[in-house]
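The complex appears here minus one protein chain, its other protein chains still in place.
The block that comes next holds subunit A.
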Amino acid sequence: MGKFPRYFTIWQKLGLSGVKLTAYLVLLFLMAPILVIIPLSFNAEPYFTFTEGMLALDPSAYSMKWYEEILADQKWILAIKNSFYIGLMATLIATVLGTTAAIGLTSGQMPFQRMIMALLLSPMIVPLIITAAGMFFFYTQLDIAGSYMGVILAHAALGTPFVVITVNAALAGFDYSLVRASLGMGAKPVYTFFKVIMPLIRPGVISGALFAFVTSFDEVIVVLFLAGPEQRTIPRQMFSGLREEINPTILAVATLLVIISGLLLLTMEYLRARGEKMRAGDVD
C-alpha cells in the first residue's frame, strides 16, 4: 500500500489504507457490471450465469455462437444499421447546429447570450422522459413520429448541447484577433471560418460530435416513444430482447457496445491531448 511518510502514526496509516481500499471498491462497483458481461457473452450455454466449465476455464464451455446469432438475425442486423444511420445523421446535424451556435454565442454581439445558452443546454438537464413525451406529441402533429426523420431530429436535439459545450470550451482560448488578421489580409468571412477558426477549434468540434454520437447510440427512451418497428436501434432491440427472448445474444451485443464506447473514449482523450499540444504551439 505504498510508502507512508515517517511521521505517520499507526492510525493515520490505517486511515489512509482504508481510503485507498474504499476507492478501489468503488471502482470495482462501477466496473464490475460492465466487465462481467464480457466473459458471459462467450457462454456456450444459453444462461446468464457462469457455468462450471467456464469457471474451470474449459475451452469447450466458451463459444462465439451468440455473436454468430447476431449476424444471423435480421432484427439485429437492422438494429445495428439503424443505430449507425440514425447516430451518424443526428451527429451531423448536432455538430453543425452546435458549432454555429457556440460561435455565435461567443462572438459577443448576441443579445440574451446567457438565456439562449441555458435554453440550448436544457435537453441535458430536463428529464429525458419529459423531452421524449413532448417530442412525441409535437412530432405526431408534424406527422414525423415513427419515421427516421423523427428519430434523427430528436437525437440531434439531444446531441447539440454536448457540441455547444465542447466547442464553447475550445473557443474560450481562441484569439479573435486571428479573425481580424485574416479579414485584414483580404480573406472573406467564410474562407476565414474554414481556414482559421475551424482548424483551431476542430478538437472541440470532434469531441462534441463523438459525445453526440454516443448519446444517440445509447439512447432508448426517445426511441421507445418515436421509433416504429422499422427504426429499432440496438438499445431498443436489447430492450425487447430482455423481455421476449432471454439469451446471451444481448450480452454479445452489449460487449460490442462497450468496445465501441471504449474506442470513442480513447479517441476523445487522444484529441484532447493533441489539442493541448497545439495550443502550446508544438504540433507537427
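The working rule: contacts are C-beta pairs under 8 Å (C-beta built on N, C-alpha and C of every residue); 3 or more make two chains touch, one makes a residue touch a chain; residues count from 1.
Heads up, the rule we're going with is that contacts and distances are computed from a predicted model.
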Discussion item. As a check of understanding, state which of "Phosphate regulon sensor protein PhoR", "Spermidine/putrescine import ATP-binding protein PotA", "RNA polymerase sigma-70 factor (ECF subfamily)" or "Cytochrome bc1 complex cytochrome c subunit" is the UniProt name of the chain not shown.
Written reply: "Spermidine/putrescine import ATP-binding protein PotA"
Discussion item. One chain isn't shown here. Among A:182, A:216 or A:231, which residue touches it?
Written reply: A:182
Worksheet entry | Which of A:134, A:199 or A:262 contacts the chain that the document leaves out | A:199
Worksheet entry | Interface with the undisplayed chain - residues on subunit A | 175, 177-178, 180-189, 191, 195-196, 199-200, 278-283
